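Here the complex is missing one protein chain, while the rest keep their positions.
Chain naming follows the written order as A, B and C, and within any one chain the residues start at number 1.
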Amino acid sequence: MIMRHDLITILKVKKMRVKKLSTGLTLLIVFAMLFSTFGCISEKEETPAPTTAAPTTAAPTTAAPTTAAPKVYEGLILPSGEKMAPMEILTLTPGADPTLNQEAVFIAEWWKKIGIDVEAKAMEKGALVQKIYWDRDFDATLWYIGGERFPLYLQYYYCEDEIYQYGWNFMQYRNPEYDSLSSEWLSIFDLDKAQERAFELQEMLAEDNPQIPLISDTKLTAYNNKKWEGWINQYGGVAGFDSMCTIDPVGGDTDNDILKIGLLKEPDTLNPLGTGFTETWTIINKIYCGGMWNPPTALYRYAPVSGELIPFLAEGDIEYDDATNTAIVKLKKGIKWHDGTELTAKDIKFTVDLMKEFEVPNYQDSVGFIDKVETIDDYTLKYYLTNKTVNFYHKTMMMIILQERKWSQIAEGARRKVDPTEYLTQCQITTPMGAGPFKFVEWKRGSYILLEKNPDWFFKDQTLPMGNDKLKYDLKVDKILFKFYASSETRILALKNGDIDICTIPAADIADFEADPDMTILEWGNDWLDFIGFNCTKPPFNDPAFRKALHYLIDKEFLVDKLQQGYAIAQYSVIPAINTFWCNPDCPTYGMGMSMEERIQKAIEILKGAGYTWESES
Amino acid sequence: MKKKKWKLIRQIWDLIRGSTFIKLGVSIIIIFGIMAVFSPIWVNRNPEIYDPIIGVDPDVHGSEGPSLKHPLGTDYIGKDLFSQLLRGSQIAFILGIMVSVLSTTIGTIVGLVAGYYGRIVDIILMRLADIILTLPRLPLLIVISGIFGTQSNWIILLILSFTFWPTISRVIRSQTLSLRERPFIESAKVSGVGNRRIILRHLAPNVLPITFYYLTVTVTGAILVEAGLSFLGFGDPSNMSWGMMLKWCFTTGYVFKAPYWMIPPGLCISALAFSFYLIGVGLEEIVNPRLKKR
Amino acid sequence: MSMERYILSRVIQIIIIFFIVMSIIFLLFRVIPSDPTSFLLTPSMTAEAKEAIREQFGLNEPIITQYYLYFKNFFHGNFGNSFYGGRSVMNIIKERMLNSIFLVTTAVILSYIIGITVGKAIAWKRGSKTEKFFVGLGLWFYTMFTPWLGILFLWIFAFKLHLFPLGGMITSEVWIANPSLIEKICDLIHHLILPLITYVVLWFGGYMLLMRNSMLETLREDYIITARAKGLKEKDIRDKHAARNALLPIVTAFAISISFSITGAVLIETVFSWPGIGRTIVEATLRQDYPLVQGAFAIITIVVLIANFIADIAYAYLDPRISY
Partner (left out) sequence: MEMVNVEHLTKLFPLRKRLFSREKHYVYAVDDVSFKIEKGKIMGLVGESGCGKTTTAKLLVRLLDPTSGNIYIKNENIADLRGKELKKFRKNIQMIFQDPYESLNPRFIVHDTVAEPLIAQGLYNTEKIYNALEVVGLKPPEEFLFRYSHELSGGQRQRVAIARALVIDPIFVVADEPTSMLDVSIRADVLNLLLALRKKFDLTVLFVTHDLAVARYMCDSIAVMYLGKIVERGNAEEIIKNPKHPYTKALLSAVPIPNPKAKRKRIKIGERVSDAVNPPERCRFYERCNYKKDICKRKYPKLIECCKDHFVACHLYG
């Protein structure tokens, strides 16, 4: 009896346990499978099946695949005999900057073709800055540069002095010859000589390739031609300072012509000392005199098109004395602040002193080299400089001008604080006081900012030369309404609906707007460019030949045609091509017009010449 | 034994057939499952053109509408939208199911332990759950993505699981509290059965129906939250998910111009989320006898 | 225990949770590997200035001091200043929170009312085609991807039919022309409708299903049978006997839904350009404005805690059976 029972039960119980065990195992396997699939997908981006993908060879730009299967290069070996370690191209997330991210993804693909294990890695801006600028822990990064009419960065971005921790030269590019030439460049006041030297510098960089300039996009601005006309396509955009002072309403001037502009970001503050935001400056430089971007109009300004330095608030040229390193600047008479008081040399002296006293971060390169300022009379200033530098022309003369009456109180308050600079740069200016063409009226947070015409503007009805023409600053815009939109999509629809008069549009919309008779599109070159910067202290990126080979592999035409749909310019110099005066048009154009095949061959050739080998070769 | 196995499958089949909700849900899921499996086949025909991340069709300029070569058209660079959609279904499935398995497992274990042991264990675990429930989910996800500096599906997976378990563990706990007082648990205790065995063998199987319900419902939540994150720009940039497709459509200015780009991913997100939720509701109708028809 | 004592104990619990949550937030924002000066990377800044800014943000203090200062500042209503423009975070939040509350409360209340009414009705018609249709509809909308629905609505109602504005909270042109109060309100409502509809469409399903389930459970209780036996009118049984008791679990759901609504608000506010707290937190994170993110996060947490607290109290107050 026991025998029989035992047998059956043991069998049954065992089976039961097996069943339970197998259920558990199955679950485990399913889970493991899920994990592995997941891993596969993310791994696939790292090494996209070199054996299957590479032979197809169709370079993204060339449609016809070549018949002969080209050689596959795998496992790059450095001249030192080591295999090249996997590298990363650090860039921003698509949320922060879709273009940069996509560029990095494709460039990584191209570099893989010569056997480099490379991956594009997206990071948050803060983390990226930390890694690149402070930690200097990177291989290569996709980043952007520009925004200045006078490209000062040609000096500070590449000089050895800026290699220390918080410096700008994060690529750690060292070239003593470049250093001496570039620092000398800063003290060349003669424009033609300076241009010559700048060209020379650019050529040196193009030869050495510490950074590879990629593309600079072309912006498209559409405006409603039934509302305003006479827009000026000037450096830095269409809806700039000069446009707003000169455009005419279509259908006659009335007392209430409102210009409506859509902004994608709400300005952060109206305090000109505490912002680096381009959006904010488009508003601030209408109210104040001077500023940072688009274009600064202070004592001197750049001419609307040619880019010469011409007097604006100042009268006549700067009288610079080489021997004593002093400069005398004369001020126009009768310039009024918005409250009716006169803008005098005292205000300008006050501003410089304020910047120096509080060490306002954004203006240190404007006042850092100024020993002191004297007011000879109400309309004459004398600057004492510690060293001769073009910064005096391009920074100090463009600097914001603050009203002494208003700001002396704020400065007084700041002096009593623990951290005066913080107070000064972060204090809220509810009623900005300037001397610009527009007065501040209202800021409805989250919705709009309203400006109104300053009828007593000193430059009203005066003219500036523009090419062969003259530009009359007749100030027909009675009010400017800056409206804020959360997405470019809604802003474009608002333009179509007539809710705003002008805005930048993506390339996707161009056909749509061209078909609309109410809309006119203007193209203008962006003065920022994207580049890849290498960590020049880390092998193999310290090898110019290696960097040059990588430069050959980048298909800039593809980036222009596909990623930007033709609305961009391939860049071969570190200065945007739109900056025609300073950009050297004769920089070597690595790989221009080559197919991907030829690019790879060229790169391999260079690398072989420099002693690189491949695992797949040996 | 074999007969018994078939019986189980039969039971499942009857379960599916019996409920309209489950029937509908399962059929939608099968469609997406086929899509996910089909993905590599579609892409591998010519990865240079069809890869969802780096494949660009050289013949296409800008975004083009549906054609034979590209059934859903292409995005602004000339990438095939159909292969992106297929890859998206893979990601949605894997992420959704993994998040739900992970968070339901954690939630069930925590709920069982808290409910069974009671006292200080219960207090600590449930306050922890409270705290996590208090932190608003999407902002938390956004902040944590920011903290990691870079975003990847792994981080999203971990964060989602981390924020989904408290709801589940609360329900499981209350269920455990009532189960704990049942005589069969006392009877097991009297027999000298250890705590771990009581939890695993007695309590766990009895909360299984609720666990299954949450297993499906959490998939819905995970799919939707992941899509939302990707849409806001906090997704995994090295991969292509449905939310990411919508995001690209939005940022490149094609939302109102390219319905062939805008509609499919949103529809897929909603449909897959819907199908898992349907199964959950169907299960609830079966599991919760009080919902049965009077 | 008396009601007052119950409330008191809840308050103490909530305060403890609040402190823990605030500490978590503090820690979260201390481990962010990025640098606050990153946003100030303009070419015109010298190295010394960058260093000075790091000091300015108090990042060189020891962590304990930072922790102490964090709570001290918090209780003074001082969340610090935004990295961008240096505006007080508290002011920004106050302003944005009001906008959010305006949208979210209207939406939640509306979807609550609709959801409950429909849920009540369909539970009564258990098994009918109407019920199946509404359940399906509710489920479909409930699991709909929020921004997608928002974009669809924008496309149809704003882009094609021009019925509503494309987003934002007010029409600037109306407001700069010194409008009367009525005009202002009309303008606000005009902007409110589309996000509101999206919200309600997305959310009524949840309440409806909850109400239906709760109602079905209640309908099985004996007192409903008693009520029928007494010969009361069906409508009275439904509305007075069943629905009132079925409402109880939904009160709790209401509070939980407030925290979920904020999540939804992030997406809806982004799509409809509504200047609310959700959009603020997204924008602030994208531009790494950590004081603002931190402040907004803390405020949302507090709102959720308070909502939970109110729900607990309401639940205890409404249900005589509950022993606290």
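One rule holds in what follows: a contact is a pair of C-beta atoms (placed from the backbone, for glycine too) under 8 Å apart; a residue touches a chain by one contact, two chains touch by 3 or more.
None of these values were measured; they are calculated from a predicted model.
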{"item": "Among B:9, B:68 or B:190, the residue in touch with the chain that has been omitted", "value": "B:190"}
{"item": "Positions on chain B contacted by the hidden chain, ascending", "value": "182-184, 186-194, 197, 201-202, 205-206"}
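By definition in this document, only the chains that are shown with their structure count from here on.
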{"item": "Computed distance of Cα centres, chain C from chain A, in Å", "value": "37"}
{"item": "Where chain A touches two or more other chains at once, by residue number", "value": "95-96, 124, 126-128, 487, 493"}
{"item": "Two or more partner chains touched - positions in chain C", "value": "32-34, 159, 270, 286, 288"}
{"item": "Sites on chain C touched by chain A in the complex", "value": "32-53, 56, 81-82, 84-88, 95-96, 99, 154, 158-159, 162, 166-170, 172-173, 175-176, 270-273, 275, 279, 286-288"}
{"item": "Complex interface listing, chain B residues touching chain C", "value": "20, 127, 130-131, 133-140, 142-147, 149, 220, 224, 227-228, 231-234, 243, 246, 250, 255-256, 262, 265-267, 269-270, 273-274, 277-278, 281, 284, 288, 290-291, 293-294"}
{"item": "Chain B partner contacts - residues on chain A that touch it in the complex", "value": "15, 19, 31, 34-35, 37-38, 41-42, 45, 48-49, 52-53, 56, 58, 60-63, 93-96, 98, 101-102, 105-106, 109, 119-124, 126-128, 487-489, 492-493, 505-509, 512, 561-563, 565"}
